[in-house]
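Only a single protein chain was left out; the remaining protein chains are all shown in position.
Chain IDs A, B and C follow the sequence of writing; residue 1 opens each chain.
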Amino acid sequence: MAKFRIAVHITPRKGLLDPQGKAVTDALHTLGFQSVSNVHVGRYIIVESDSHDAITAEETVTEMCKKLLANPVTEDFEIESAVHA
Amino acid sequence: MAKFRIAVHITPRKGLLDPQGKAVTDALHTLGFQSVSNVHVGRYIIVESDSHDAITAEETVTEMCKKLLANPVTEDFEIESAVHA
Amino acid sequence: MAHVLPRPGDPAITPALVAEHGLTKAEYERLVAMLGRAPTFTELGIISALWSEHCSYKHSRPVLKTLPTEAPYVLQGPGENAGVISIGDGLAIAFKIESHNHPSAVEPYQGAATGVGGILRDVFTMGARPIAMLNSLRFGSLDNSRVRYLFAGVVKGVGDYGNCVGIPTVAGEIVFDKSYEGNPLVNAMCVGLLHEDDLIRAKAEGVGNPIIAVGARTGRDGIHGASFASEDLSEASDAKRPRIQVGDPFTEKLLLEASLELIKSGHIVAIQDMGAAGLTSSSAEMAERGDVGVTIDVTRVPTRESGMSPYEILLSESQERMLVVAKKGHEDAVREILVKWDLTAAVIGQVIAEPVYRVTEGATVVAEFPGSRLVTDCPSYSPEARESDAIKALRNADPFAVAERPEEKDSLWTLEQLLSAPTIASKAWAYRQYDSTVRTNTVIGPGGDAAVLRIRGTNKAIAVKTDCNGRYVYLDPRVGGRIAVAEAARNVACTGARPMAITNCLNFGNPTRPEVFYQFREAVAGMGEACRALGTPVTGGNVSLYNESPGRAVYPTPVIGMVGLIDDLAHITRATFQRDGDAVLLFGEMRGELGGSEYLATIHDQVLGAPPECDLDLEKAVIDALLEAIRAGVVSSAHDCSDGGLGVALAECCVADRENAGGADIDLSGWRGMPNRAVLFGESQARIVVSTSDPARVLEIAKRAGVSCARIGTVRRKSDSLTIKLPDSVLKAPLVRLARAFHDTIPSIMSRTPEHTTFDELTQVAAH
Partner (left out) sequence: MKFGVVTFPGSNCDYDAFHAITEILGEEAVYLWHKDHDLQGSDVIILPGGFSYGDYLRAGAIARFSPIMQEVIAHARSGAPVIGICNGFQIACEAGLLPGALMRNSHLQFVSAQVIVRVESADTLFTNRYERGDLLRIPVAHGEGRYVASPDVLDGLENEGRVVFRYADAKGNLSSDANPNGSERNIAGIVSEGGNVLGMMPHPERACSPLVGSSDGIRLFESILARVAA
C-alpha cells in the first residue's frame, strides 16, 4: 500500500445555468477586465488515499465522484492522474 | 488577439479549519471508502479571456485572483498555464 | 390566417413523435381539427405543453369547479397567478401554493429551490410584495438513506432560495411515510402584501402594445418540464435529467424589485412569470385572459445559447424570466427600470386585433393557432371513479382489535415513541436553515400552530399555515378532505386569527386509475364542504397528479394553505403554556377515535380504521368560541390536538419551547371505560387545549356557544414533569425525557448520515 494524491475537477454541466460564473464575469467586467468572455466556477477536490497502485487509486476516486463528490444531475467531473503523496 | 482558457485553483490556507474537507472525509468513510486519509476542497475557476499571448493572459488572471477571485486572508491560488480556447 | 409550412430541419410529425409528446391519438386529432391541417413540430411542442396535465388541468378542472370561491373580501379568485383577499385598511393579501414534486425527486436541491422561485413570481406578479414563505413536504422513511438525501437537499434548496431573496420562511409541515418513498412531495406557498389599488392581473390588453421578455436569458434547460411534471416517476424522468432547471435567487431578487417598480410605474398593463411551459403558456394565458391575439418573434428573445430553435425557445423553462405587456410608447421607460436592476428587456412581440396566437422566426410564421382556443379548447376528462375494495376493507377494520404491545403498559413509553416519531417530532433541524425573521414582521415563527406576521402600519396581523393528513384522506377521502381544511382553520384560530380563505395543492396519483380519481373527486368534495361550513373560500391552488413511483400511488394529499386575520395584535396567542397556575381546559369532545391515527402507524405499523369523524358545525362552533375567549383576553395559550392526540398535544404545550419548558398536572380519569391509549392518543377532531387565568369565563363562553369544554388540569411551570391521571393509572412524564424525545430525534437521525454533506447541498449558502 502507498499513499496517493488524486485531484478532481468538478464543473457545472454545459447548458445548465451557471449563476456563479455569470456573477463573476459581470464583476470582472466592472473591475475593468473587459477581455473576459466567460467564467466557470467549479470545485477542486484533492483526495489523499491509500492504494496498491495509481490505477486503483483513480478507479476508487471515480467511484467517490459518482457516489458523493459530483452531482450526477448537474455536474461533470474529471480526474487527474494519481501521484504519490 | 486570441482567446485563451486559464484554469485557477483556489485552496483554503493550510492550518485553517476546513469543515468541508472534514465533512467529505467522514462521508466517504461512512460510504465505505476507508482508505481515504484526507480531503481538501477548493475552488476551480476557468477564465476565458482574449489576450495577445499566453503570458499576458496569465498575468491578467493573476491580477484577477489578487483583486477578486481569492481571499488573501483565507485562500491560496495557483494558476495553470494558459491554453488556446 | 397565415400559411404555415414545416420548418426546414424540424423532424417530421410521426405517430411516434406525437406519442413522445404525450398526446393521445384523440388529442392529436383534436389538434388537427383545431388547425384544419397537420401541426408543425413547433406547434406540436406548444400543444404538448399546454395540454399537459400541469397546464391544462384536463382531468381536474370539472372537479375543481365545484369548490366555493366567493366571499365579500375575495378580490381575486382562481384563474390568476395568485388569489387575493382584502384585509381592510386598503391592504390585501395575495397567496398561492404550488408543487415541485417531480423535479425535486430527481434533483432535490434545485427542484425545491426553483419551486420556491416559481411561487414567489406568482405572488409578486400580482403587485404584492412577498412577506412570507411556507412549505409542505412529504418524504419516505428517514431510515432510508436516499430519503435522508432528498430531505436534506429539499430543505436546503427551500432555505437557500428564500434566504437569498430575503423572504422569511415561517411555517410549514413535514410528514414522513413509506407511501412517499419514491415520490416526495414538495409544495411551496408564498404570501404577499399589497395595496388594493396596486393589484394587477396577467391580462394582455391594448392592440399594438408591445410584449416584452424580462429577466434571465432563455437557455435549453427544463424543456418540457410541464409534461415531465405530468408523468409517473420512472426511467423516463431519468432520461430528462439534464433538463433540470437551476435557480438563481439573486436574479429573482432583482426581478422582484424591478417587477414591483414596473407595476407601480404605470408603464405596463400586464405581467406574468414564465413558469411551467415557459414563454408558451405565459403568452397564451395572457392572450386568453385578455381575449386578444398575440404575435411573437422568437429571434428577438434573448438566448443563453446560440442556435436555439423556435421549439426550444418557446418551451424552455429557464428560471427567473417574466413576460410583460407594456403601454405602447413606454418601452424605454420600462427598459430604464430594468437597467437600474441590471436586468435586460427585449420587445419580442405585440398584442394584435386578429384573433390568432402567432409565432414567427423572423419573417416566417412557424406556429399559428386560432385565437384563445389554444388555451380554452384543451381536452377535458372525467374518468371513471371507483373506490378500491382493499382500502374500503382497511377502513372497516376495527382499530381496537389491534392488540396492545406489552411495552404499552407504561404509557410514558408510548408517549415517548410518538414524540420521537419523525412526523410528530420537532422540525427545528429543517427550519433552523430557514431565515424566519428577516423583514422583522414575524411575531410567531416556525414551531407554533400557525405563523403570525404583523402588518406594519396597522394593529393587525395575519396567521398562515399549511396542513394535510394524507393517511386520513387515504382511508376516507371525503372525511380526509374535510379534516385537512378544518385542521388548517383550527391552527390559525389557535393564534387568535379568524380563518379567511385557502389556497390548495392537490397531490394525487395517476387520475386514469379509477381508485385514484375516486380519491381526487371525494377529497375535493370534502374540502368544498369544509370551506363552505367554515367560510373559507378557495382563491387558488395547484394540481399535481401522477405522483406515483412504480406501482404505488402516494397517499392522496390535498395540502391546504390557510390565511387568517388577527384584528388586534393583543389577541396573538401562543401554543405553549405560559403562566404558572393557569387552568388547563379542553375544548371539544373526547371520542377516543384511533382509526388512521399516528399511534397505530408508529406503535403498530398499521394503517386502518375509519379516520376521526369531522363534524363541521362543531368545528365552526369550537373555533368561534375559542376566538371569543381569546378576544375576551382570558386565554394564555391555545394548541390544537392533531397527530398523536391529546397526549402529544399536552406534551407539546409543556416542552415544545425547550428553553421555557414547564410542567402541568392533568386529570383525565373522568373518561372511565375509555382505554388509556384512546384517551391519550385518539385523534378526535375539533379539540383544542387552552390555558387560562379565568376558567369560569372560558367555560361560560363555551357553554353559550353550545361547545363542550372541560377543565382538565393546571399549569405547573415550576414542576419538572407532566402528570396525567388516567382512568386506571397515572402517567408521570419527566420533562427532560419528553423534551429529548421531541427535540433530539431528527437531529440525531440526520447527523448519522453522510448524505447531508453531498455536494449539491454544499452549493452556495451565504450570509444574510
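We take it that a contact is a pair of C-beta atoms (placed from the backbone, for glycine too) under 8 Å apart; a residue touches a chain by one contact, two chains touch by 3 or more.
Predicted model only: the values in this text are computed from it and were never measured.
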Shown chains touched by the chain that is not drawn here: A, B, C
Among C:Glu53, C:Glu98 or C:Asp435, residue touching the chain not depicted: C:Asp435
Touching the absent chain when the full complex is considered, from C:Asn163, C:Thr295, C:Thr557 or C:Ser636: C:Asn163
Touch with the omitted chain, as defined above, among C:Arg30, C:His195 or C:Lys253: C:Lys253
Residues in chain C touching the chain absent from view: 156, 159-160, 163-166, 248-251, 253-254, 341-342, 431-443, 454, 456, 569, 659, 757, 762, 764-768
Contact set of chain B toward the excluded chain (per top definition): 16-17, 19-20, 23, 68-69, 71, 73-74
On chain A, residues whose C-beta touches the chain left out of the figure: 19-20, 23-24, 27, 30-31, 41
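Operating definition for what follows: only the chains that are shown with their structure count from here on.
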Between chain B and chain A, distance of the C-alpha-averaged centres to the nearest whole Å: 9
Averaged-CA centre spacing for the pair chain C and chain B, given as whole angstrom: 41
Residues of chain A whose C-beta touches two or more other chains: 10, 43, 68-69
In chain C, residues with contacts to at least two other chains: 754, 757-758
For the chain A and chain C complex, residues of the former touching the latter: 10, 12-13, 15-20, 22-23, 26, 43, 68-75
List of chain B residues in touch with chain A within their complex: 3, 9-11, 24, 27-28, 31, 33, 35-51, 60, 63-64, 67-69
Residue ranges of chain C in contact with chain A within the complex: 106-107, 110, 216, 219-221, 241-242, 244-248, 250-251, 304-305, 318-319, 342, 754, 757-760, 764
